[in-house]
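Removed from the display is one protein chain of the complex; every other protein chain stays in position.
Chain IDs A, B and C follow the sequence of writing; residue 1 opens each chain.
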Amino acid sequence: MVKYSIFTIARNALTGHKDWPKQWRSPEPKPEYDVIIIGGGGHGLATAYYLAKEHGITNVAVLEKGWLGGGNTARNTTIVRSNYLWDESAAIYEKSLQLWEGLSQDINYNVMLSQRGVLNLAHSLGDVREGVRRVNANRLNGVDAEWLDAEGVKDFCPIINISKSARHPVLGATLQRRGGVARHDSVAWGFARAADALGVDIIQNCEVTGIKRKDGKVTGVETTRGDISAKKIGVVAAGHSSVIAEMAGIRLPVDSHPLQALVSEPIKPVIDCVVMSGAVHVYVSQSDKGELVMGAGIDSYNSYAQRGSFHVIEHQLGACLELFPIFSRVRMMRTWGGIVDTCPDASPILSGTSVEGLYFNCGWGTGGFKATPGSGWCFAHTLAKDEPHPLNAPFSLSRFESGALIDEHGAAGVAH
Amino acid sequence: MLNIDCPWCGKRHETEFRYGGEAHIARPEDPAKLEDTEWAEFLFMRTNTKGYFAERWLHSHGCRRWFNVFRNTVTHEIVGSYKMGEKPPKLPKSAGGTK
Amino acid sequence: MAETEFWITPAAAIASAFPDGLTELSPRAQVNLRGDAEDASFMTAVKTATGIDLPETPNKAATGKEFKALWLSPDEWLLVGEGEAATLVQNLEGALKGQHFAVNNLSANRTIFELSGPHCHHALMKSSEVDFHPRVFAPGDCLQTLIAKAQAIVEQVEEDRFHIYVRSSFSRYVGAWLAEALAEYRLAD
């Protein structure tokens, strides 16, 4: 793998950039692999990379039905943080954040991790209670977290409107300074390049059409490019997880929904942190190109279409202007949608199944991007050792039988 | 903005309705008799179909009736609506590709 | 009505400033009735008690002498009129004795706005996603939908005259919204 640096760029400039090697090969599928990863998004590519790097398993194929990184990896709002409420979540997301912090150097690809700080706003006394609860939990879990009052929020993000007369006034916020954003495409491309360099076959335009099994054990897959045998299969198909599950004759506690996002036209920098408000569904940051990157609320209905209903966007922008009145004359440039796989407890599944050798990594819902390296790291361990790493053991399918859910929905909203 | 056909009120915009998820999941007659696995099946496991899908909607801001909609989760085409207890409508001939 | 001597209509505080074409009506009897329209004995009992053939066609209103009945759902109607709500409830309870039904005096539950005049359709187009064009929604039609973000019953009482029934707690929100919706035309006129 050619090492990327300003010097290699300069050297290539002299030769008119004619000598840059491919970032990854486009190999023909081999007849058999030790492990097949279904899904060439960030999580799948990260899984392949860590399988090769951490476990020396390099006879691996990543099968992608379209173009790699073309699913939710390319469609999210790039927010990275680890300040989750429950111990189990905090542990796995914090592992992920730690991997993020060294990722550009580790895979020699600048993923532009920008730890500019993430605010989660509180708009009601109930929000405040939950925010303080989360901050305290984070601290005890060794996750950096601060509670800011309204003035503190204003200091950290001067353009935010903290007027008490706002419909849903800002009463405070949690702040994770190590949180921020990263460049989504670069994450997929970087992992792909690094995994490819370690011998992983990344096979695009290869859709899985069947899961072959014998005596309750997986033996391989049928694809649009022929059958491929494998000892183990890791499914990292996000919104399409249920489709693959059905091929293996199982069902998942997962529903697929549209999640929409949008960017504004590029404007000179006005906001240099990430602001999230679950209560009014506003998620804002500004990209290094100057676009305001915003996430909307999730559409209510099941869908496999990468688009949602427009009123969701309009509602979000109303709430957004409450928080950021100066955005009123900024213009929305592009909207899009992804398909998110949601679990009843808003926590992911990294687990084996009733089919031997078949593993699922799904259910990340709206929070998958931030988990990319950690998810891949844990899932690689699970595939390599045929048992979950302690970090992902709580995220097994069995929790839906025992009732040991990890409910990250937060408080059900104060009643009386 | 889906245009949903309430069996009573006719076509209204999605914003008048509340989504109820997959249809035809009957609550078990005697939950006490079920194994945890079976109970989990009822509580959590879903087919999450890609393609034509029977789902429940509540006309929450209209006549407050629950009913079923038969909709394609890829194209969002709505084949038809039907009342609780009725059978889904026939698939249109056009329904190729996605099942 | 004795029962309304202490009444203050929910939007009274802002209604005085409403533009032409928008008013909050004085209180009137509103009685919610539920029962099985398929059941002849229910329908006849209601007919004897009120003189009204309850509309079975969705989103239609039927008028009797003292009261009219708005279709709300296959087994629910709202009876509205100038008469005594308490008496109406008594009559219905009497006539329906022994049957499965529910009757509630909800005279205070909703306030009623009247939207009328040349711009009432514009105000509705700004406030609702429903098609109120004369071709599809005529006098005698009624339906439940959202006005802005609040649930409401909309009834067309005559051409270019609508009654909008709103839950009392939402009345100021909706009243102010409709007033604003008309503002631009006041400016134009």
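The criterion applied here is as follows: a residue touches a chain if its C-beta (ideal position, glycine included) is under 8 Å from a C-beta of that chain, and two chains touch if they have at least 3 such contacts.
Here is the rule we go by: contacts and distances are computed from a predicted model.
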Check your understanding: What name does the UniProt record list for the absent chain among "Sarcosine oxidase subunit alpha family protein", "NADH-quinone oxidoreductase subunit K", "ABC transporter permease" or "L-arabinose transport system ATP-binding protein"?
Key -> "Sarcosine oxidase subunit alpha family protein"
Revision key, fill the gap. Neighbours of the unshown chain, displayed set only, are A, B, C
Revision key, fill the gap. Which of A:G199, A:P325 or A:P390 touches the missing chain? It is A:P325
**Study point:** Interface with the unshown chain - residue positions in chain C
**Key:** 3-4, 6-10, 13, 27, 32, 34-35, 75-76, 100-102, 104-110, 122, 125-126, 128-131, 133, 135-136, 148-150, 167-170, 172-173, 177, 180, 184, 187
**Study point:** In chain B, positions touching the absent partner
**Key:** 1-3, 13, 18, 20, 26-27, 30-32, 34, 36, 39, 42-43, 56, 58, 60, 64-66, 75-78, 84-85
Practice item. Would you write out the residues of chain A that touch the absent chain, in ascending order? Key: 4-6, 8-10, 13, 16-18, 20-26, 66-67, 70, 74, 87, 90-91, 102, 104-105, 108-110, 112-115, 123-126, 128-137, 139-142, 166-168, 183, 185-186, 189-190, 204, 264-270, 272, 280, 287-290, 307, 309-310, 313-315, 317-322, 325-336, 399, 401-405, 407, 409-416
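Please note the rule applied: only the chains that are shown with their structure count from here on.
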**Study point:** Between chain A and chain B, centroid-to-centroid distance (C-alpha), Å
**Key:** 29
Revision key, fill the gap. Taking each chain's mean CA coordinate, chain B and chain C are separated, in whole Å, by 31
Revision key, fill the gap. Chain centres from averaged Cα atoms put chain A and chain C apart, in whole Å, by 49
Study note, to complete from the structure: Contacts with two or more other chains occur in chain B at residues 15
Check your understanding: Listing for chain A: what residues touch at least two other chains?
Key -> none
Check your understanding: In the complex formed with chain B, which residues of chain C make contact?
Key -> 58-59, 72-74, 76, 129-130, 143-146, 151
Study note, to complete from the structure: Touching chain B in the complex, chain A uses residues 240, 242-243, 246, 251-256, 300-305, 309-311, 344, 400-402
Review point. Can you name the residues of chain B that touch chain A in the complex?
Key: 1-2, 14-15, 18-19, 21-22, 36-37, 39-41, 43-51, 53, 55, 71, 73-76
